[in-house]
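With one protein chain held back, the other chains of the complex are shown just where they sit.
Right after this comes subunit A.
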Amino acid sequence: MTATEQQTGTSVMTNVEAVRTTLHDALARDERVLIMGEDVGSRGNVFLITKGFFEEFGPERIIDTPLAEASIVGVAIGMAMEGLRPIAEIQFADFIYPAFNQIVGEAAKTRYRSNGDYTCPLVIRTPYGGGVRGALSHSVSIEALFYHVPGLTILAPSTPADIKGLLNAAIECPDPVLFLEHKKTYRSVKGEVPCGYYTIPIGKADVKKTGRDVSVVSYGYNLHQALDAANRLEGEGVSVEVIDLRSIRPMDKTTILESVRKTRKLLIIHEDNKFGGIGAEISAMVAEEALFDLDAPIRRLCGPDVPAMGYALPLEEEFMISTDAMVEAMRSLAKF
């Protein structure tokens, strides 16, 4: 990778390349930016996201940490309190539990408990999600475990352009951000990315496809399936609007409500477990704000309420939501 950032035009890249180039340019741009985590140094991270960074930026900025998640986040909090812009990596989202206290009890409350005397401008990046034969401990969605926490921003962009804009916004954010990257989209999703530095405002959903019959709210890998499903239904005359949530917290109430008031039907799709998932919050919000604008019950298509997907292919496939299931859910909701 060259250190020079092209300033104009667009280039096509995968999601993983978007993460990589955004991190690279952030390091080149701002000396306060550091990357820390397990195997991020000479190994270049297990997905090769930081490959070459160690040689280019040195061990002081690309820090291989001991295998201890609480201290990866805790040490990054201290750096952030002291004015640096650490980007801490949790190797797989499922490994984040030992750092739960540091994220929820410490990072998210630093500004609040000190009444603004100390702040915590920290980014925690982590790959999440299934469909890659990751089994119990390499495929879990963790967003619902964290979105209950005021003070914590949670982003889950799905396209390379959104990854770049929102990762830049996360690094600029003066408060802690949990940045979720769906593993299955790392290499399977490709798209055009504007060159040069830009940010996308945190807290804004994106209408990835407009439609008039059903509103679908999704994010992550499911978002791409939902778009495929919606495109398939176009041939049947069913017009589906697909909203990419992108920012889980803060959540874009306005975009969701505007869409629901137009289509009068809502389907929420996420890979995370159904019970207490993000869809529950969106359903409650829409029921509170727009119940009488609805022409059908709100529908959720989510991961089943089991601890995780299995390693065996049939168990993984049983857990993951198929595009066919999405087509069926959209079709039946449109007909309701």
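Everything that follows uses one rule, which is that a residue touches a chain if its C-beta (ideal position, glycine included) is under 8 Å from a C-beta of that chain, and two chains touch if they have at least 3 such contacts; residues count from 1.
In this text, contacts and distances are computed from a predicted model.
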Tell me the UniProt name of the left-out chain, picking from "YeeE/YedE family protein", "2-oxoisovalerate dehydrogenase subunit alpha", "Type I-U CRISPR-associated protein Cas5/Cas6" or "PTS lactose transporter subunit IIB".
-> "2-oxoisovalerate dehydrogenase subunit alpha"
Full-complex contact with the absent chain, from A:Glu89, A:Glu106, A:Glu271 or A:Glu316 | A:Glu106
Residue touching the undisplayed chain, where the options are A:Thr22, A:Thr50, A:Thr65 or A:Ser215 | A:Thr65
From the list A:Val16, A:Leu34 or A:Ile142, which touches the chain that is not on show?
-> A:Leu34
Quick one: say which of A:Val16, A:Val40 or A:Ala80 touches the chain that got left out.
-> A:Ala80
Which subunit A residues touch the hidden chain?
-> 34, 60-61, 63, 65-66, 68, 70-71, 73-84, 86, 98, 101-102, 105-106, 109-119, 150-151, 153, 174-175, 203-204, 247, 250-254, 285
